[in-house]
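The following block contains the structure, expressed as C-alpha cells.
The other protein chains are all here in position, but one chain of the complex has been omitted.
On to subunit A.
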Amino acid sequence: MLVTAASASRAVASRQRVAAARRFATVVDATGFKVAAVDRGEATTSISVVAKAGSRYEPLPGLAHVLKSFTFKTTGSKSALRTVREAELYGGLLSASLTREHVILTAEFLRGDEERFAGLLAQTLSSTKYLNHELHEDVLPVVSSEAAEAISSPAVKAIELAHAAAFRTGLGASLYASPHVAVPADAVKEFARSAFSKGNVAVVAQGISADTLAHVFQPTLKDAAAPTSSASKYFGAETRVADGHGQAVFVGFGTSGAATPELEVLAGLLSATPSVKWSKGVAPLAKTVPEGASVETLLYSYSDAALFGFLIQGATPTVVSAATKAAVAALKAVASSAPAAEDLKSGIAKAKFRAAQATEGRDGVVASLASGLLGGPSGALESTLSALGGVNASALSKAAAALTKAKPTFVAVGNVHELPYADEVGL
C-alpha cells in the first residue's frame, strides 16, 4: 500500500517535472542568440548570462578569473560606483562566478526592474571599458585575495593541482589567477570581446519572457571569434606540495568524454559521505575509513572529459594515508569484482538524487540549460535518470576497471615528509 502510494506520488512528481521542463522556452534564433526563459510569475526575476569562457579557454593564466572580477565595472554609460549604488537602491543582486567551462554573470532583482537590470547586463557585456587603473585599483586586489584565500585551503589546492596534473592545459588551468603572471588590461579587453560575442553567450532567465530578453540583448551583442580550447586529454601524474594548513590527498583517474552513467553510479556507490548526521553511513567505503579522516568522492564532469577521484582529508598524515589506502582498495574491489546488488542499488539511488538535485535551484537550472545551449551535454533529467537506472553491476565493474587502467593522478598537500607516495597506497 505504502509502496504504491509512494510510486504513484513519484509518478505525479515526474509528470510535474516534465511539465516544468517543457515550460522553459528555449530559443536559438536565426542570428545565433541563445536564450532560455520561463516566467512562472515569481516575485523576483533572475537573469544569468553564461559565456563559454571559463578557465579552460583563457589564453593567459588567470585571465578568466580577472574577467570574472572585471564584470559590473565602468561601462560606456555608467561608472562602477553608480552601477553598484543603483543596484543597492533597487534591491538587486549582481554577481559573477567562474567555472572551468563558463563565466556566469547574474542579476537578481524585483519584478518590474527588468529594463534596468537587463540593460545593465547587456551594457556590461558590450561596453565595459576595462580601464587600466580600475584593473590595478579595484580588480587585481580582489583577484589576488580571492586566489590567496582559496589556495590557503589544502583541499582546494589539491583539486587545482589534480586538474593540472590530469589535464595539463585547458581543463588543467587553475580557476584562480596566479600571482606570477601579470594580466594586462588590454588582454582582458581582447578576451572579453571574444568571450561575450554573440555566438558564445547564452542567457538563462526566470521570471521574464524570452522576447523581452532578446529585445534587450540582441542589439548590444557583437559578433567575434569565440575563444577556443583544445580537446581535453588525460595525462595523470604525481604531485607533492608542502603546505602548513592541513593534510589533503587527491587520488583520481580521468577519462576523455563527459562522465558516463557508470561513473556517476560509481561515485554514488563509493561515496563515504553519510546521508544522516552523526552517523558513519553503511556504504562499503564508509566502513573502512579510519576515525579522524574524511573521504569525499568527487566526479568532475566536463564537456569533453571527466575526473573521478577521492579527496582525503585528516588531521594527521597517518590517518590520511590509512584512509587513502582504504579508498583505493574500495575502488580496486569494484574494478575486480561486481558489487553486491544492494550496494549497487544504493549507489544508483545516490547518483539519481545527485543528478536530480543538480538541476534544481537557480544555479542548477542555469548550469544545465546553458550547457545544452552552448553545445555541451544537455541536462535532460528524464534521460539521465533512466540511464542511471539502467546501470548494472558488471558494466559498473568494467567501467571501474577501465578507469583504473589509466595512470593515476595523485596529489599530496601538507606534510609531504609523511604523506604516502602513490605506489604506497596500492596504486
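We take it that contacts are C-beta pairs under 8 Å (C-beta built on N, C-alpha and C of every residue); 3 or more make two chains touch, one makes a residue touch a chain; residues count from 1.
By definition in this document, contacts and distances are computed from a predicted model.
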According to its UniProt record, the missing chain among "Adenylyltransferase and sulfurtransferase MOCS3", "Complex III subunit 7", "Coatomer subunit zeta" or "Sorting and assembly machinery component 50 homolog A-like" is "Complex III subunit 7"
Looking at A:R40, A:H133, A:K277 or A:H417, which residue reaches the missing chain? A:H133
Residues of subunit A touching the missing chain are 79, 81-82, 85, 89, 132-133
